[in-house]
Each structure stands twice: as structure tokens, then as C-alpha cells.
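Excerpt of the complex: some chains, original placement.
Per-chain residue numbering starts at 1, and chain names A and B are given in the order in which the chains are listed.
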Amino acid sequence: MKLVTAVIKPHKWEDVREALETFGVAGMTVSEVSGYGRQKGHTEVYRGAEYDIALVPKIRIEIVVDDADADDIVGIVVKTAQTGRIGDGKVWVSPVETVVRVRTGEQDASAL
Amino acid sequence: MDGYYAFMLVATAFVLMMTVPALALFYGGMSRSKSVLNMMMMSYVAAAIVGILYVAVGWSMGFGGDGTFFANPFELLWLDGVTTDTYIGVMFQMTFAIITAALISGAVADRLKFSAWVVFVPLWSLIVYFPMAHMVFSCTEDSLICGRIGAQDYAGGTAVHINAGIAALVLVLLLGKRIGWPREQMRPHNLTLTMLGAGLLWMGWYGFNVGSIVFAGEEGEAFTERFMSETGRTFANTTLATMAAILGWLLVERLIHKKATSLGAASGIVAGLVAITPAAGAVNLSGAVAIGLVAGGVCAWAVGLKYKLGYDDSLDVVGVHLVGGVVGTVLIGVFSTAEGAGGVDGLLYGGGFGSLADQTLGVVVAVVYSGILTAVIAVAIKYTMGLRLDEEDEVNGIDLVAHGESAYDLHSGTSGGGSSVLAASTAPATTTSKTEGASA
């Protein structure tokens, strides 16, 4: 098993979800996060002061997958989330030893 | 004369504003965010339903003649024969009918079927409120509470607050506790709304109490003098009692919980206003402060009772309106002065126990009448269409289930610029198709 973690731009989420669905990904876990990197934040103005917001909103996707699918899924995310502009995000893959479906207790492949 | 009339135009708008949006905000803020819209909707639809019903038969049942419990419902049906230059009096009374029904909604948060509310409200107004308004406000010879018992109730301690409070208690006993109550925390989801609501209620209440002046046919000078002296008294009493109640509530809270809360301040405002409602014309400044202090302190303690006795009066309609209403109505028997609107001296001013007895009897009648008939209505609904939401719907939240909405979608704001993708991701196809259907 592998865990694919992707950090992407919020407005790309819909496209990525659809692409993964088409590929056959049955489930994923998503969260709203803040990104820090080359892409700079914006400036806000409040009575007599300006503030630089260092962070930019990102969407974080976690997908547990079969070893075999990992590369394809990384490829799909990179393809669909890409805008070519700074801040498109990162995708990384890490090992998972076992995964269980809470509802049934099924393990690994059959748990996905 | 036209000055008084001008004030009544504003006062009536104020009292309507007490329900829409003030009470809805006060209650909505205390609800959980998955049921705030339903809580507000209960007030808004109550306004629509009761308002129209009041014009249809409510006014006639209240003021269409004499009677112990109510007047002839058909005498002034749909304001037949009422001239438009007296419409404002009808509208003013209508706003009282509206808020009384709406007050009940605070007790049934999260779990009452919306359809059940839509059926309960008109039935309850017809069977419970309209008669109660006759008994108290028409003050005809035979009218039970005012005419016969002779209990003082300036603006509705019995007809409005005790009435709504006891109805709320009966309803929650038949409805049962929310899933997880009291084990699970069910804290207010947005206290700024509750504070806002309390503030608007306070402003509106000047329409409620001060606008409740009744003239004895004075004219010219005498009319103006009466207008100024009595409204001066009721305005000042309403103000001081509320301030004293805030302090009373916060003090007791400080003692019990070691914290003075904003929810306590907001609740203290309402408790004080409730308690001074019946007494606004009867007492002097010191009486007003005393009633406010007692009401604030007693209610602050009373809202804890539900945990002891185990009834889920979700937003404390019983603890604030029933208890506060009783405190104010009964204490008239103690603090009333002969210079007041009622012209009766209370216990403290040498009037003996007479007034105290009348006031207590008035309370008992209100509790019994409203309690029994509310039970009848609620039972009827419970065993026909049912009162209660399914368990799963209650967990998912009534806003979603009954209204297909959720109150907030704030992500893009907090994350500064992103659009709320997660809360909002939709299956486009469906959207469009459904939409087509929608606009078809």
C-alpha cells in the first residue's frame, strides 16, 4: 500500500476529483490547509496598517492506494492540477503497511 | 393626540421587529449551527401565520365584545366594520400574538418537525393565545383575569410570558430530550447574534411596554398630560428593571460559576424586560429596580433547574419567560403603588395582601388554562402527524433536513481569497439538470 498526498490549488480540486474518479479511485480524504512557499500571499489593509499574509490557501488530498496504482495517480494529479504558475503544489508518496475499512474490518486492497 | 398616534405607528413596527428579526437572532445564536436557520424560521413563519390569523379572527375573539374567556369571533371577522383609523390598535395587538407564539420555539430546538410547528402555531394561537388576550387585555367586565379577578398586567406578564413559558414546558415534556442531552455539549453557536438579538429586543420592548398605555377617554390637555406622565413612568421602569436584571443575573452567575458571561448579560436583559412587562405601569423606580434584580437573579438560577429535573428546555423559555413572568406579575402585589396605572397599593405600601392574592390568582389561571390546552393540542399533533424528527435527521441537523440549507459557508473568508471548494463541491451535471427541473 502507498499513501499519495497531494497539495494543490483550491480551484483545481473539482478537476482532480473528477480525473481520479474516472481513473477509478473510490475514495479520498480532503482538508483545507495553508501553503507556504515560492508563491507569496497578498496584502491586507486595516485602519492605518498594511499586513502581508504569508500563507496561501491550498487543498490537501490523501489517497491510500495499491502499490501498482501509485505512479499513475501521481501522474493524474500532476496533469490535472497543473496551471504552470507558481504555487501549483506538490505530490508525495509514502509507504503504508496496512489499511483497514472500519465498517467491515477488511484489510488492504479489499479495504479500498 | 396625533403625537400619541405617531408613537403607536413606531411602537407597532418595533414590536413586530422584536420577533422578526430580534427574537429569531436571540434564539438563533443560542442554537447549534446545524439548526440556527430552523430556529429563525420558526419565528418568521409564526409571524406570517399568526399575523393573518389575528386579522381574521384574533381581534374579534379578543375585543369583539364581552365574555369570560373570549369574545364573539365573528363579530369583527376579518376586521369587518373596523375603520382604518383604528387599524393601528389591531396591528399593535397582532404583534403581541405573534411574539407570544414565537417565544415557544426556543424550547424545542433541533428536534421538532417543522411541519408540526406550522400546525401547532395557528391552533395554539386560536385556542390558547386569543382567549388569553381577551382575559387580560380586553379587560371587559366578564373577562376572567382582568375583569373578574382584577389582576394587574400592564403589557402581558400573564398573557404573553407565563403563557408562552408554560406552553413551552408542556411541549418539551411531550417532545422529549434532544439526542445526547445533557451529556453532549450543546453550546450557543454564535453569541454575537444572541447579544444583537437581546439589544434589539430591548429597543423593541419600549414599543411593547410604553405602547401598552390605555386611555380613559381623556381629551386635549388631559390626554397629553396622561400620555406624558404614564409613558414617562413605563419608559423609566422598563429601563431600570432591565439594567438591574443584567446586574442581578451576572452577580448570581459569578457566584455559581465564578464567571459573568455575555450569554448571562443577554439573558438578564430579557429576564428584566419580561418581569417588568406586567409591572411597568404599577410600580415606581425603586420597585422597578427591585423587580429587575430579583428577576435577573432568580432566572439565572432557574435556568439550571432543567438539568436537575431533566427536561430539555433547550434555550430556557421556561427559566426566563415562565419564571420571569411569574416574578414580575406576583411582585406587583408587593411593589404596586396607588399613583401607578392600576391605582392599587401593594403589600409594601400598606395595601395589604389583596393585590398579592389577585396577582397570584391571575398567574394560576394563566398557568392552568395555557398548560391544559397546550397539552391537548400537542398530544393531538403527537398522535396524528407526530411532533418529533427522525433520529438520523436530528443528528444530521434540521437545517439540512427540513430546509435543505446550511447557515454558513465561510471558508473563502477565513482562508483569504480561496473559494469554499470543500463545502461547495458539486456534481455539476446534477446541479444543472436539477436546476432545469427547478425552474421548469
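Please note the rule applied: a residue touches a chain if its C-beta (ideal position, glycine included) is under 8 Å from a C-beta of that chain, and two chains touch if they have at least 3 such contacts.
Worth saying up front: this structure is predicted, and the values here are computed from it rather than measured.
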Whole-complex copy numbers (one chain of each kind is displayed here): A x3, B x3
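Here, only the chains that are shown with their structure count from here on.
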Interchain centroid distance [CA atoms averaged], chain A/chain B, Å: 50
